[in-house]
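Excluded from the complex is one protein chain; the other protein chains are retained at their positions.
Per-chain numbering from 1; labels A, B and C assigned in written order.
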Amino acid sequence: MALYTRAGRARPQRSGFELGVWYLMRLSGLALFVLALGHFSITHFIFDPATQTAQWIVDDRWGSVLWRTVDWLMLTMVVLHSFMGVRTVVQDYTAGGARTALTMLLYVTGIALFLMGTIAVMTLPFPVK
Amino acid sequence: MRYLQYRGGEGMLAWAFHRISGVAIWAFVLLHVLDIWLVGANRGLYDDVLKLYASPVGRVGETLLGAALLYHALNGLRIIVMDFWPATTVFHKQLWYASWVVFVVVGLPGAYIILRPIWAGVS
Amino acid sequence: MQVDLRILRFDPERDAAPHWESYRVDAEPMDRVLNLLISVKADQDGTLTFRRSCAHGICGSDAMLINGRNRLACKIRVDQLGRKITVAPLTGLPVMKDLVVDMDGFLAKYRSVMPFLIADTPPPERERRQSPADRARYDDTTKCILCAACTTACPSFWAQPSYVGPAAIVNAHRFIFDTRDDAGDERLEILADKDGVWRCRTIFNCVDACPRGINITRAILEVSRAVVERTV
Partner (left out) sequence: MRIDHDALVVGAGGAGLWAALELARAGISTGVLTKLYPTRSHTGAAQGGVCAALGNQEEDHWEWHMFDTVKGGDYLVDQDAAEVLAHEAIETVIELEHMGLPFNRTPDGKIDQRRFGGHTRNFGEAPVKRACFAADRTGHMILQTLYQNCIKAGVHFYDEYHVVDLLFEGGEGGDGGRAAGVVAYRIADGELHTFGAKAVLLATGGNGRMFSITSNAHSLTGDGMALAYRHGIPLEDMEFYQFHPTGIYGIGILLSEAARGEGGTLLNSEGERFMARYAPKAMELAPRDMVSRAIYLEIRDGRGIGPKKDYVYLDVRHLGRAVIEEKLPDITEFARVYLGVEPLTEPVPIQPTAHYAMGGIPTDLRTRVVRDEMNTPVEGLFAAGEAACVSVHGANRLGTNSLVDLLVFGRRAGREMTAYCRAATLPAIAPAVEEPVRAELEALRTRPDGESPSALKDDLATLMMDNVGVFRTAPMMAAAVAGVAQIKERYTRVRVRDTGRVFNTDLLEARELGYLIDCAEAMATSAISRTESRGAHSRDDFPERDDVNFLAHTLAYRGEAGPSLRYKPVTITRFEPKPRVY
């Protein structure tokens, strides 16, 4: 691809990263519309928070592969969406070194959180019925 | 801050709430993944945390969280609609009002369900 | 009627920082803020400085922050504002003096999107044909008078002055969707940059501020969509 436009202006390096983030925010937002709102409704309207003990989660909710998958999907989406969202906020209000540092910190936290969540959802043994 | 002098309209409020709610939910997600981690790591501690969530203060907090989530989700949808059908920007205010209508219609019963145990003394 | 006019004044040769000054001015309801400024300058304080030329909303000289919103002083009437009127320079551009801001950065952004027709084919003997429908496609964005009211009303621009801003995108839109132009792709590339269209958060302050009634956000989103469509 030509490095200059026909008007003689240097063409920007096309990375597509921001486009990716933009698209991702929309797609994950749509997914979360179902997943997060669904999750919140189930945990608050169908059941009551008080009844959702660790035992119940392990035995009932995560007793099914389907629910583990749904929860993991939600985890993925929410981590992607919210960390990329906060990245936007950080990039808006910071500049220079602080921006790089905070963004890196955010990525690291995001990955750590994603791993923790994955371990929590995926590694518990299924209950023996 | 001179920026605070600007009297933005619906669009600016919609964005400010969206941003605030987004960051708030993000903060909660941090917490929530940590507590879910406890289900595998330390069940006793998890159940203690759960009591906090189910307490009256916790319930008010959860209601606020729900409100933030609902607003953010509805406004997020509004943004996505405009992104993919730019002609709808003409109605951006109406879309915002509509999202508030849904917010109230869905949110009020929801809040009632979450908060009822406080005075019903269920927990 | 009498109007209380507060103006954020700044004279770089005298003041360390901007400060508010109050003036009482006689005004008719149909007067515009520009009339008030001119009357203050004529009768009360000749050092009051602002840009103006056409006095009817067509040259874009006198965009300023009036009662908390960006307006053209020559297009907003006293009866739309009430008896208390505050006037300050546009937010986010360097203030040169009183209500005059430095527009160079703003215009540099305008120039960065290649705001001119680029056609690869040699021009025909007569006019290039364009159907009324194709012409209508970009009509709205041809109205821009480069007053900067939109860009300086945008919180995303305040946060990151590197944002190319709504005005530049409007002017890119005007060419991207012109069937006679062949450089739409290159403009889309420029605007796909991190300081391009993605910085728009659909806040609509720009639309509210635009004295030409351009649906700026729509134009921006049409450009974003075009960027998405050519990539995805």
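Throughout what follows, a contact is a pair of C-beta atoms (placed from the backbone, for glycine too) under 8 Å apart; a residue touches a chain by one contact, two chains touch by 3 or more.
From a predicted model like this one, the values you see are computed outputs, not experimental measurements.
Considering the whole complex, the hidden chain is in touch with C.
Across C:L81, C:I145 or C:I220, the residue that sits in touch with the chain not pictured is C:I145. Interface with the hidden chain, as seen from subunit C, comprises residues 11-14, 30, 32, 41-43, 45-47, 49-61, 75, 77, 96-98, 100, 103, 107, 111, 114-119, 123, 126-132, 135, 138-139, 142-146, 174-175, 178, 180-181, 213.
Please note the rule applied: only the chains that are shown with their structure count from here on.
Simply put, of B-C and A-C, more C-beta pairs touch at B-C.
Subunit A and subunit B have CA centres that are 16 Å apart.
The distance from the centre of subunit A to the centre of subunit C, each centre being the mean of the chain's C-alpha atoms, comes to 37 Å.
In subunit C, the residues that touch at least two other chains are 224.
Taken in their complex, subunit B has these residues touching subunit A: 19, 22-23, 25-26, 29-30, 33-34, 36-41, 43, 46-47, 50-51, 53-54, 58-59, 62, 65-66, 69-70, 73, 76-77, 80, 83, 110, 113-114, 117, 122-123. Across the complex, subunit A is touched by residues 112, 114, 116, 118, 120, 156, 159-160, 182-183, 186, 189-190, 192-194, 196, 198, 224, 227-228, 231-232 of subunit C. By the touch rule above, subunit C contacts subunit B in their complex via residues 65, 67-69, 88, 91, 153, 155, 158, 201-205, 207-208, 215, 217-219, 221-222, 224-225.
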